[in-house]
Every structure is written in C-alpha cells, then in structure tokens.
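Shown here: the complex without one of its protein chains, the others still in place.
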Amino acid sequence: MNAILIAVALLGIIGAASATILYLTGQKFKVIEDPLIEQIQEILPGANCGGCGFPGCRGFASAVVKSYTMDDLFCPVGGQETMDKIATILGKTAPATSKKIAVVRCDGTCEHRPQTSIYDGAPRCAIEAALYGGETDCFFGCLGLGDCVDACLFDAIHINPQTLLPEVDEDKCTACGACVKACPKDIIELRKQGPKSRRIFVSCVNKDKGPIARKACEVACIGCSKCLQVCAFDAITIENNLAYIDDDKCRLCRKCVPVCPTNSIWELNFPPRKEKASESSKEEIKKTV
Amino acid sequence: MIEHEGIIEHIDGNHIKVRILQQSACSACHAKRYCTAADSSEKTVDVVDYSGQFKVNDRVTIEGKTSLGYKAVWWAYGIPLILIVSMVILSTYMWHLNEIQGALLSVSILAPYYIVLYFLRNKMTKIFTFTIKKSDSSNLFLL
Amino acid sequence: MEIIGIIIVAVFVNNIVFSQFLGICPFLGVSKKIDTAIGMSAAVTFVITLSTLVTYLIQKGILENFGLEYLQTITFILVIAALVQMVEIIIKKISPPLYQALGVYLPLITTNCIILGVAILVIQKDFNLVESIVYAISTAIGYSMALLIFSSIREQLALSKVPKAMQGVPIALLTAGILAMAFMGFSGIDQVFK
Amino acid sequence: MRNNINVLINGIVKENPTFVLLLGMCPTLATTSSALNGMSMGLATLFVLTCSNIAISSLKNLIPDMVRIPAFIVVIAAFVTIVEMVMNAYLPALADSLGIFIPLIVVNCIVLGRAESFASKNNVISSLFDGLGIGIGFTLALTVLGALREFLGTGKIFSITVYPENYGSLIFVLAPGAFIVLGYLIAIFNKLQKKTN
Amino acid sequence: MENKLVVSPSPHVHGRDSIPKNMYGVLIALIPAFLVSLYVFRLDAIIITLFSVLFCVGFEYLIAKFILKKQPTITDGSAILTGILLAFNLPSNLPLWILAIGALAAIGIGKMSFGGLGNNIFNPALVGRIFLLISFPAQMTTWPVPATAATDAVTSATVLANLKFNPDNLPSLTHMFLGTEGGSLGEMSALALLLGLGYLLWKKIITWHIPTAILGTVALFSGILYLIHPIPQHNPLIHLFSGGLMLGAIFMATDYVTSPLTKKGMLIYGFFIGIITMCIRLWGAYPEGMSFAIVLMNGFTPLINYYTTPKRFGEVKKNG
Amino acid sequence: MLKTFRIGGIHPKANKLSAGKTIQSIEIPDEVSIPLAQHIGAPSQPVVKKGDKVKVGTLIGKSVGFVSANIHSSVSGTVKKIDKVVDVSGYRRDAVIISVEGDEWEDSIDRSETLINECALSQKEIIDKIAASGIVGMGGATFPTHVKLMPPPGTKAEVLIINGVECEPYLTSDHQLMMEKTEEILIGTTLLMKALNVSKAIIGIENNKKDVIAKFSQLASSYPGIRIQPLEERYPQGGEKQLIDALIGRQVPSGALPIAVGAVVQNVGTTFAVYEAVQKNKPLIERIVTVTGEEVHNPCNIRSRIGVPFQALIDFAGGLPQNTGKIVSGGPMMGKAVAYTDIPVTKGTSGILIISSSKAKRKTPKDCIRCAKCVQVCPMGLNPTLLMNLSEYAVWDRAEKNHITDCIECGSCSYTCPADRPLLDYIRLGKGKVMALMKARKN
Partner (left out) sequence: MAKLKSTFKNMFLSLFTICFVVAVLLAQVNKITAKPIAEAKAKKLENAIREVVPPFDNNPVAEAYKIPDGAGDSLTIYPAKKGDEWVGFAVTSYSNNAFGGTIQIIVGFDKDNRIVNYSVLSHAETPGLGAKVVQWFKDTSKPGQCIIGRDLSKEKLSVSKDGGNVDAITASTITSRAFLEAVNKAYAAYVNTIAGNAASGATELSKDIVPEETTKNEKDIASDTTINKNDKTTGGEEHAQ
C-alpha cells in the first residue's frame, strides 16, 4: 500500500506541476487569435496559391477577419461562393464579384500564322521573347512554349499539340492570375466568365498596322473598326490598331462576331449558328481539348 | 536577410506590433490535423519605426539580418548549454559532488543565467531589432 | 577515453537518425533549408541536454529511491513536455525581442520522440551523470549533422529531376538509406576507445 | 454503423498513417526487421490507440479544455506503461527486441493526434472504430514492411523459409534496408493512389 | 530563301565537348588497370567486367524504358563506366547473381531513382559495392589468389586485411606498386592507375584537386603517425599503394556528378575522404574505408557546394 | 611578355577568315532605315519629319536624358517616313527611313584624309563634341561615350584603356581598323586622355594580331603616355572587366563601374570615331562591319553607313550561301541571331556572321552532370550551373545571393558545357528578373 501511496503522491505532484506549467503556457501563449480565422481557413480552398495577394490562405483568412469591409478581398480560387460563405460567417456582405476566367487572346495556329524562323533556344517564352518577336512575323502573338502552363498551380492550362496554343480548362481555372503574370507577351487576360460561361472577346493582341498584321496572321485583328460600328453598347474600343471588348459593357449580343473580316472575335459556349461555317471550326478546336 | 510577411496589428506612436503569419514547419504539413505538434501559431513582433507611413492592417514585410537569427539561437540555447555542461563537469571533476547534487546544481545554474539575461534585456532589445517596409502589393515572388 | 568513445559512437557509429531511428519525422519533414537546420540543431541540442539532465535527476533522485521505475515513461513525458514549454515562457518573459527573433528564424517543432528516447536510453545504458550529458550532446550533434547534410541534399534535389513518384519523402528515405550504408563504415571504430 | 465502418476503412487506406500521413516513422523503421516484430509493434500501438481513444472520448466532458493536453498525455502514458509491463512479464523476448520503442508510443503523433482531433470530439463508439482503423492501418503497414524486409534479407516470412537464407541480401534487415524499402513502398503507394484517383 | 533561319540566344558556337567524350575518356584511362587485372586474374577478370557492364547497361535501359518511361540514354557511356568501376571494386570470383544484385543496387537505387545521369547524389558504383559489402560480406571479402602467385591456396587476404590482422605478413612495396597482390579487380596496380590519372589530367577530363587532396591527406596523416610510431600499419607508402585508395581517388571520388563544383570544395572533399579512409583503415572494423568515405562525402557534397563559392571576380577581400 | 586576366576564360577557334582584308566601301542603297534606338538608354527623339531633306551628317535624332545619344543621317536625301522597322532587337521599333539622293555631306565635315594631330579644344569642349557627334561605344555595348568621359563625383580616372582585343572569333573589323588607321587611333587616344585628364593610356591587343602590335609599337613612341600591351589569346579578354584585370591587375568590384578602380575603357572603333568627331567634325554615321562565315564567298571588312540593310553587305560579300542556317549580328559568342536580312546596320554592328544550317542548331540539352567545367571557365567566378538551375526553378533570392547580376553574358559557360545545356539562356532570364526585383525593392 505504501508504494501505491508514494506513486499517487509522486504522480499527483508531477501531474499538478506540469499541469500548472502547461496551463500557464497556454495562457501566455494563447494566440490572441480569432477562432474565426481558423473557421475561415477551413472554408478556403487551401491552395496557398497567392492569387489573393496574401502569402497563403491563412494570410487571407486573417486579413478578411481583420478588415472592416470585404472590399478588395477576393479569393479567386474559391470564387464568389466561398466569399459569400465567408461573408455569412462574418456577418458582412461580400461585394458581388463575378467569376472570372483566364482567356488566351491569340488564335495564331500553325495554319493561320506561317512560321518564318526556327527558335532554338531554351524552351521558355520569357527567353524567346527577350530575344526576338517569335517564330512568326507576328511579334505579339503566343510563342507556345508554355510559361503559362508551368505557372498554373491548378493544371488548368495546357498547350494544344495541334495548334501549339494554350487552352484553358474552364472547370479547373480559378482565375488566380498566375498565368497572366507569367506570360511575357501579355496575351492572357482574366475576363468575366459570363452567364453559362458565354464570352465574346477579341482573340488577338497584334498592334501592328492592318496590312502587316494580316500578312503575319490570317486571323489577326486589323483594327478595321467594323465591330466598333455594330456594337450598340459602346463596349468596343480600338487602340493601336487593335480592338478590345470591355466585358463590363458587352451584353453578349454577338453582333460583332460575324462582321469581323478576319474572324478574330471569338464567341464561346454559345449555341451554334448555322450560317457561319468558320465558326464551327473554332468550336471544333475548342472541343479537341 | 530574412523576410517575413506580416500585418500591422497595432500602432502606438513609434511602436508597431506586426503579426507575422508564420508558416511554421508543421503548418504546411498535410498531416497536421493528426499531429498536435502543428501549433501553427502567429507571432507578433515589435518594430520601431519613425517614418509614420504605416497604418493598422497594412501588409508589411519584416526584415532582419540572418546573423540575428544565429545570435538569438546563441543567446537562447548556446550559452545555457555551455553553462550546463561546464557545471556538470565542474561539479563532478573539481568539486567531487555526488551525481544528484551535481545535476541539481547544473539545472539551477540556469536561474542566474536568466537573471543576467533579464538585466541585459535592454541590450537585447537593441540587438534584436527588425525593420519593416511596405509589402509589394503584387506578388513579386510570382514574377 | 570512455568519453571519447561515447561521443564517437553517438555521432558516427550509432548515429541517432541513421542507425537508431529516432527523430525521423522532423528529419524528413522539416529539413529543407540549411539556415533553418542550423538554428534547429542548436535548439534541439539544448533541449535534449536539459531534459536528459532533469529526467536523470528524477530517475536517480526519486524513481529509483522509491522503487517506482515503472512510472518512468509517464513522469518523463510529463516533465519533458513541461520543461520545453517552461524554457519558452522564461525566454519570452525575460526578453520579448529575443523570443521574437527566435520565432522569426526558427520553425516551431516538437521533437518529443528523440528527447524522450535519449532520456530513456541514458537510463538503460546505465550511464553516470557526465556520461549521460556527453551522450545527450553527442546524440544531438549527430542529429544536427544529419539535419545539415540532409537539408543541403534536399536543396540540391529540389533543383534536379527526380522522378515524380520518388519526389518528396521517398527520395528522402532513399537518401537516408544510402547515408546509413555509408555510416556503417564506421562500425567498430569505438573499440579503439575501450 | 455504416459510418463507423467508413471511419475504420478510412484509417486503413485513405489515411494510412504510414504511407499517406507519414507519421510515426521512427517505430516504423526501427521495429520492422522482421514481420513478427513489425506486427507486434503495430499491435501494441493499436492497443494503446484504441484504449486511449475510448478512455478519452468517455472522459472528454470531465476534462477542462485548458488541461486537456496534459490529461491526454497522462492517459496515454498509462496505457503505454501497462503494455510495457505486461510485455516484460509475459513476452520478455519481444519486449527486448522492441526496446525503447514501446515507451515511445507515448510520443507517437498518431496517438495524441487522434485523441486530440477525434476522440475528444466524438462518441465512444466512433472513437473505438477510429482507433481500430488507424491502428490496423499502422499494424498492416508495419507487418508488410517487416515481411518484405525479412523476405528480402533472410528469405523468410514470419520465420518460414521461402528461399535459402544464403541468397538473402542482409542489408534489408539492417538499418539502411529499412529506409530503402520504406522509401520504395511509399513511392509505390503514391503511384497507386494517383492511379485510383 | 527557302530555308527558315534559326534564331537562338548567344553563344552560337559550342566547344564540342560532350558527355560521351568524357565518359569514354575515363574508359580509356582505365585500360592499363584492366590489363593488369587481366594478367592477374585471367578469364575471371573478363567475365566479371563484361557481365557487370551488361547488367548495368541492361538495368538502366529497362528502368528508363519501362519504369520511368523516358528515352534511355545508354549511349552516353555513363552506365558502361558504372559497370566497369563496379566490377573493378569486386573480387574476381564473385558469383554472377550477386553481381546482378550489385548492378541493380548501383543503377536502380544509386542512379535511376534520383532521375538518372546527373541527378544522383551518391556514386552509383560505390552504392552498389557497399550494398553488396553489407549484404554479402562473406563473398565480398574472400579474395581469390592471383593467378600469378605461386601458392595453391584458393583464397588470399588483401594487403590491408593483413595490415590490420596480420601485420607481419606483408608483400614488398614494389609488388604493391606493380600490383600482383590479392584484391579487387581494378585496384591491383598503383602504377596502372597512375597512368590513368596522367591520361585524365592530360585530356583535362578531371582536375588535379581531388586526387591530390586525397592522396596527400593519406600520405600526410599516416606519415605523421609513422614518424611518431614507425610500424607497418602507419607506413604511408603501404597505405598509398594498397587497397582501393588509388582507384577511388583517381576514378571514383572524381565522378563529376557526386563531387563538389569548386576547387576549394574539391580540396575539402578530398581532405575529408582521406581522413575518413585512414580512420576506418586504422581503427575501424573494416580493413578498407575508401568506399564508405567517398559515399559519405558524396552526402556532404551539396553542403560543401552551398558553402564554397568559386573565387569571384572582384571579390573585395576583408581587411584588404 | 604577354598578360592576361586571372579567372576562367576559354579558347574558341579564332576563325578570323577576313583577317588582312582591306576595308572596302559599298555603294549606298536607295533607301536606308536609321533606327532611333541604337544605344543603351533612352531612344532619341526624331527631329525631322516626313518630306524633310537631309544631308550626310544632319542631326535627325536628338538625345533625350543623360544616358542617350544623338543620331545623324548617314545619307543625303528625303525623309520618307518615320515608322517601325524590325531591327536587331528582333522587334519593330521606330526608325527614320530616308530615300537616298546623291551623297551630299554637311559642310562642316572635313572629308580629307589628312591627319590632324593638334587639338586646341578644352576638356569640356572635347566631351561636348563627342556628345554632339552621337558617339557610342562601338565594342558592342553601345553605351554613350560622353557619359563614360564624365566620371561621377568622388571618382577619378587614372588610366585610359583602349580595347583592341577583339577576342570574338571571326570578327576582324577592329583588327583591320587598327591596321589602317593606326595614327588616327593614337590621336584619338590622346584626345580621350585629354578629355579624361589622365596621363596614361594602355592599348591592349591580343597576340593574334602581331602585325598591329608591331605597327602600334613603332608609332606609339611619338605619343607620350601611350603604351601598347600585347595580350594572350583568350576569350573574353575584350570584356572590360577582364581587360582591366589583364592590363593593370585590378579587379572591378561586383556591381561597380571600371571607374571604381580608376580605369575607363574605350574600344578602338570608338577611339577612331572620337578622332573623326573632334578633329574632322564628322558625326558617327558609318562603321566597319565584318561580313564573314565559312560558306561566305568573300569574307571581308566593309565600311558601311548606318541604316544600310544587312542584305546589301551580304550581297557585297558574295551573297547569302545556299545552306544558310543562321545569321548573327556580331560575333559567334555574343552576337545576336536575327530572323531577317533586311535589318539595318547600327552603330553597334561589328559584324555579320553567316552560319551554315548544319551548324546552326544546338544539340539537345541533357541533365547537368556537374562536371564543373562551366565553373572553371566563368571569367566572373560564378557558378553557372547553379545559376541556371535557380533561374529555371525561379529561386530568385538564392540567384541574387549567388551574384547572378555579375554575369557579363560572355557565353563561356554554354560554350563549354559537355551536356549542351543552355546555361546562358536561363542565366540571362534570371539576371533580368533579379535586376527587376532589386529595382522594385529600392523603390
């Protein structure tokens, strides 16, 4: 019995002592942390991609909790859905941000854009771009070496082996913008995904004058202003021989698409239009993904 | 140079409290919810800044020389280790104490050490200073 | 000579990682940056030494006196857990800047496995006080060495083309295996010191 | 019940502590020089894990939050000590060969981690299944690893000779073999998991 | 102009140095050592070397093709070299099934698991050798008697084993230098290996740093001991001419992939290989420590690379 | 006694096919395009407009900002338009396009061949004249020369170094210029010495130009303070840091300018241009271009007006060979490959190298075997293989720590690599990123 008593005493003392210490530590070290942060971090996708501009999801979580409004704070990966959930937890309202998606604004496939030289350096767009305009006479278009592909954490963008152009997987793209930053030619843009994923945009970034652009690439935007004239909503601007469609103003009426002489305006995910044959070929390209 | 991202939590005159989002070794671990070691904690760091260009909730980067890290490790772990070891050796070979006494003495040497450290705390504050600067809003690391 | 023998054995012949298998989790998980590995090594060395000392004291002073050896595991783990935290509290209380500096440079880790392991081994091996301390420190040095080599190897592997399936832990284990093979070359060296 | 079975399976396959979570690496490497040793270590852990899960989930309301970690440690350490004493008494040879890795179950992240993240939040029955699942996953992994090492090293599995011992590569029952075999096993597991996904 | 112009960043010319050129250069440098082993071990030398090369090349091909699913690059000669160097580190009477295991360890564990040529951390041939040494110590430490010797015993001890366990029974230094004593295939003759070293230096395949550092350290270390206590175990010349020291210092420690990049690093690396080798030789359980020392220092190589930088242009010296 | 630099270096095959070929002039084509960005720094502002008549030497582009240079018309005729033209950068950039009419020079220019030795101008006047004449470094970097002649406060030039090394294989334009215009270069040197207020000048010439060394040595005695120093044949001896090391044994610290060790380096072409500008009032409107290549019929050295398309020079040298695979503006080590033949000659065009298709393509890169050969040859004492890996895997902080910005892009590493790795490609990429990061950090 004696041994048991000593054992109890000893364990009691050590237990109590360590409990006190652990308790004190707990008190002192208690991170003055909102349990909300933890809660929000759970909701976040956990990709730690930095797309929100914070180092990691946790950084974003604490920023959301600390900020008074939720303006300027957006998790592109989780999207509006996540932001709404967060807003409910915090009892705030998330500003409505429509879901965006990466869009490759170049249609310079091998047929459209004849190769005029052979690039033989390290296979990086950034390296090729620093050397010269590229393997074709279009000095603005995609180089096809996939810096954007390497940058994507979500496996959402791939080079199509037939066209040698990158294509975005709509389901996977989180609009984190990594590819936009990676592209040395500023070809990729984050655009509104649009209802039912319908989008209209100019798939070209060539700022050369019409004839030069046209000579380099069949489907180059030549800055002819035809689309600008048919657009009823003032959504199209032309600058440096290049048309641009503002996705805030565009109402997806599709009027500009057929007027483009070079077919450089793309419409995505619309029901097919019968009369235009070339349109369906584009859809086909899209489907080969 | 070591850099850490953080957010300004509190400003009191020139004293700025920055909460650093420490990516602790374990917080990145896929198994952290199985393991209590993953006390992914946030720490606050005090910084003195006279520029007055910062406000609460600013995203900032804390900078300190790498050598500061080594110095901190030295003060917190290096010196006490040496003290303990020398006490063990002294008490055994010089003073011929028995083991229990030797061990007790060696552990208790830490008390005076920490007291000395306490008196040096102003010096410590001077040594371990960090500077902050505004974080580049764009993610330069993705450049 | 005995002491040198203990050192050589703990660092090279029976290296804590490559032949004793203690502290593997942090070894595999944490050691990715060389600078961090150095800081962590120092922290681990201090903690191992201190806790070995204290558990030694408890074992000899209390447990063996009262015939309570069977409480070894439970007391050791409690004491170690408390001790590690206490050191942190003290440093934080005494000099917040120092504490902050540590926090900025060191990742938070808990290497309970190796700390408790060494504390128990010291008792099992029937070491005296000096031998225990020497053993604890040498073990920690062996561990630090392993961490250091490993972090540098990982930095290099991160820049080379390891097959996908092998990346991460598998290649780390393989590397540890080959290093363990190399460390077997030291077997027998301790006999010189007997 | 369905749910409980899921919890069980989960621990064995999807969250296998050895191949997926990579926890408890030390005993995994150290005690698998033979299939029997590996299995024994696994079973010892399984026992502690299940008992502590049960104990903790039934005591969870009696333990205030602030002291939950020390309380858990005490409970776990108690079961570990029991295993230790029983083994020493009735299976001394096995206790010898597992050595300090029996007391070290206390610090195995899996045990405390499960106590903290599962048992302290769920009822006794689920906790039991959780402990069993994770424990069986651990035991299986250790047994497979042990069997493989024993087979490659000595030509035996559970001491049953498969091919003459002289043809075995001794290295597999020694320290380097542990690392190498586990490394390849994890690589294979990764690959298989990728495929099934 | 029909043909399209090629555009690439500078430089537009290349020195025409290539991996095979270096690898086959080493092969040529190994010829003298092979001839000696052929003279000493006759047919066995051919069998072991040939099969070792076959196994290594074969495993590399199979692993690359079927497991890693990438273009096998066996023509670069590195697998052949690994095969030959592995063979040179084995006793000439090793059963072929053990040889196959060794080749699998060398190529599979040592090289391909890391991603193939250039990505490995450890010297593949030595990984293979140590793997075998630990797995099959009996077969790995029984040495056939050289066909040139005039005894009818079937096994013989190496010079180093004698040095360790039987120091009164040593051959003459000349014999060691020319290489007619028992041992692994390729380590027989210091002379032949030195010829190889000359060739490698002449062709600028390797630089002098690593071999010199290793041999110098060993000579210095044992020389100092010899001055203090002149017994055969401390004789620098015996250490230099026996065992795998020369083979290792000239052909294995110098493996590009696994040795440091900078000259300073190479000297440090060589120095420690020398020290560790001598420690194992003098005090360890093994008679020879070269393989262990090299593999261990291979492990330290990334660390050495991290901390030694090449001498930089315009580096401002402190206090200067 | 030959000198050389201390770290790294390689020996590429010299292939000086056009050595000893007298400088020839070619007919001026009907139209020239004179790019407005021919130098490092801000492009010049055009000061002419469509329809303007210009003469040879008329200012057509004015320097903007401190680091920038004037541009003069190299022909007489009418400005056709100011438009974008593909230049050696590989992109379309602004150029003045002039239809050639006759060959009428500005009156102020002295077109005689007479040597003018004396110069009464003050230090400042010389520099102003150099600036006005639009002289930029003709050794390849095209850094505005007058900027180099004004050492920043706190520094003092001690020695002028004239770079007559021409270590690039194939190129012989400097060689031939030195052979034919020896005295002019010596006078130019004296002028530069005066501009810098130094009493010492060293002309460094590689030993493969023994004729030049002999000629210079003979003439130099009458020019006090000028010394001729023969150098070992070794690439990249012409890099200014290497040249300074070779000649005066001082190493320019990392990130610093040559002036930090008291040296200013000028190319012989630049020196000749200085002579012509100061003594003859002639702005920089033409330069010597080597057209060469194994398959070229008539490798030669051509005096070409700025703005003449490459095609004209190539035609003069016998036309583009059938199996042309690559056209390089400059030498094989540092030159830039171009995709078109109608690119205009600029102030920095030292040569046109035509490489046959069999040699145009690189071999496929293999994984690095860590042979350290690139480390051994790097003249800057860097670790190219590490820097490449760090750039490839975007580890910018370590790249910076390992001094990626010190790389002079000499290409020795890529040249040497037995694994055919594109070291410099990636290092250049990393250098750019790190510099951008450092700049962003400063602001």
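Just so it is clear, A, B, C, D, E and F label the chains in written order, and each chain counts residues from 1 on its own.
Following the convention adopted for this analysis, a residue touches a chain if its C-beta (ideal position, glycine included) is under 8 Å from a C-beta of that chain, and two chains touch if they have at least 3 such contacts.
All of these numbers come straight from a predicted model, not from anything done at the bench.
**Q** I'd like the shown chains that the missing chain touches, ordered by label.
**A** A, C, D, E
**Q** Out of D:V74, D:C109 or D:V181, which is the one that touches the chain we can't see?
**A** In the full complex, the listed residue that touches the missing chain is D:V74.
**Q** Which listed residue (D:T18, D:T31, D:N53 or D:S127) would be found touching the missing chain in the intact complex?
**A** D:T31
**Q** Using the document's contact rule, name the residues of subunit D that touch the chain not shown here.
**A** 30-31, 33, 37, 59-67, 70-71, 74-75, 77-78, 81-82, 85-86, 88-90, 92, 95-101, 153-154, 165, 168, 170, 173-175
**Q** Write the list of subunit C residues that the hidden chain touches.
**A** The list for subunit C reads 14, 19-21, 70-71, 74, 120-121, 124-126, 187-188, 190-191, 194.
**Q** So which bits of subunit E touch the chain we can't see?
**A** 137-138, 141-142, 165-166, 285
The definition used in the following text is that only the chains that are shown with their structure count from here on.
**Q** What chains touch subunit B and also subunit F?
**A** Touches both subunit B and subunit F: A, C.
**Q** According to the touch definition, list the chains common to the neighbour sets of subunit A and subunit C.
**A** Intersection of subunit A and subunit C contact lists gives B, D, E, F.
**Q** Could you pull out the chain whose C-alpha mean position is farthest off from that of subunit E?
**A** When every chain centre is compared against subunit E, the largest gap points to A.
**Q** Can you compute the centre-to-centre distance for subunit C and subunit F, using the mean CA position of each chain? Integer Å is fine.
**A** One centre to the other, that is 59 Å.
**Q** I'd like the Å distance between the centres of subunit A and subunit F, where a centre is the mean of that chain's Cα atoms.
**A** 43
**Q** Could you list the positions in subunit A whose residues touch two or more of the other chains?
**A** 11, 15, 18, 22, 29, 116-118, 120-122, 127, 130-132
**Q** Where in subunit E do residues touch two or more other chains at once?
**A** Subunit E, residues with two or more chain partners: 5-9, 109, 115-116, 118-119, 131, 134, 305.
**Q** Subunit F touches which residues of subunit C in the complex?
**A** Where subunit C meets subunit F, its residues are 158-161.
**Q** Help me check something: in the complex, which residues belonging to subunit F touch subunit C?
**A** 367-368, 386, 389-390, 392-393, 395
**Q** Which residues of subunit A touch subunit C once you look at their complex with the stated criterion?
**A** Subunit A residues touching subunit C: 3, 6-7, 10-11, 14-15, 17-18, 21-22, 24-25, 28-29.
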